[in-house]
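Here is the structure we will look at, set down as structure tokens.
Excluded from the complex is one protein chain; the other protein chains are retained at their positions.
And now, chain A:
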Amino acid sequence: MMDNQHFDEPPTAQLSSTYPSAPMEYVNMYTNENVKSGKAPPPPKIIKDNYTSFGRLIDPNEVLIRPLESQGIQQLYSLQTPDQSRPHLNTNNYKRELKKLNHSILIAYLDLLEVLVKAPNTQIQIEQAAPIQLNELGEPIQNPEPIVIIKTLREQKLEDLEVLFINMHHLINELRPHQARDNIRCILEMQKQQRIELAEKFKEHLRKIVDLLKHCIDSIRPEVCAKQSTLMNELSNLIKNANQLTKSLDKFSPNKTNGYHIQDESDIEMREMDTERNNLINLVNITSNKLSQQKINNNNNNEQSIINNKNCDIKDLILCDLIDDFLIKENEF
């Protein structure tokens, strides 16, 4: 079945990837739209029963580290708490047990050496409880005969040493889950620290930017106001001049000049004056337009939307609102 799938795939996929590519009928279901609208199939549920992985049967409910006795090796340490309520390792005095094992190993080695020196071929008899046997009815046989094993003392000591070493390694391995949890804790701690540091740095930069902007606004404002007031002065001067001119022009209006000039000449003169007056008025208008344009530009330069005369209310500014908002919320944190 697997082979068929492989054959269906284009040969390039096989060449480029170590693993077979994912089944496309599933991959196609997980488009962005599908995921957004919830149409994509949910991930499969966690398997709670036994399952096989790489040909090995795996029981998820199994304890991570099987006790030594289940492997037919005598367990030499006891990690039971006095109250027996929490049989697990972590509340227990594994340090003491480890040390005891370490010292036992040394002593066992010394024993072995002594045996080797003094009596390498001494034989001892060991009585071992027989494994429980069943009779024909399937019941355990009561009081089976103990098995007597004869070995040399040397062999016995070597076996002791072996069991001690196995126990030591097993006890150390029992600490592995605890170590793994501690590792996760360290990693999380580091991540947290990193995030906090990053946020702090970012905040610092933001504060600097805000300060800079405020500084800019402050430094721009007097300039703009000064510029504006000079322009206003110019404008008022111009208007004054223009008014004076119009007044003086009015003196030469047709009604008043009618009496003492020749009609044609006075007409020409009056027309000239009229155009002059109109020109002046135009000039005034242009200037005032320019001034207002200038004003708008100044406003923009200042990153302010409104400057009313010299009363520039910072609170009105969107930017400053934002800055305030930021500062307030920052304090909340």
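Here is the rule we use: contacts are C-beta pairs under 8 Å (C-beta built on N, C-alpha and C of every residue); 3 or more make two chains touch, one makes a residue touch a chain; residues count from 1.
One rule holds in what follows: contacts and distances are computed from a predicted model.
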Candidate names "Mediator of RNA polymerase II transcription subunit 21", "Cytochrome c oxidase subunit 6b-1", "ER membrane protein complex subunit 1" or "26S proteasome non-ATPase regulatory subunit 4 homolog"; UniProt protein name, chain not shown: "Mediator of RNA polymerase II transcription subunit 21"
Absent-chain contact - pick from A:Thr31, A:Gln74, A:Gln123 or A:Gln179: A:Gln179
Selected from A:Arg66, A:Lys99 or A:Lys240 as touching the chain missing from the view: A:Lys99
Touch criterion as defined above, residue of A:Ile58, A:Leu116 or A:Ala226 at the omitted chain: A:Leu116
Contact footprint on chain A, counting only the chain that is left out: 88, 90-95, 98-99, 102-103, 105-106, 109, 112-113, 116, 161, 165, 168-169, 172-173, 175-176, 178-179, 181-182, 184-185, 188-189, 191-192, 195-196, 198-199, 202-203, 205-206, 209-210, 213, 286, 290, 293-294, 296-297, 300-301, 303, 318-319, 322-323, 326, 329, 333
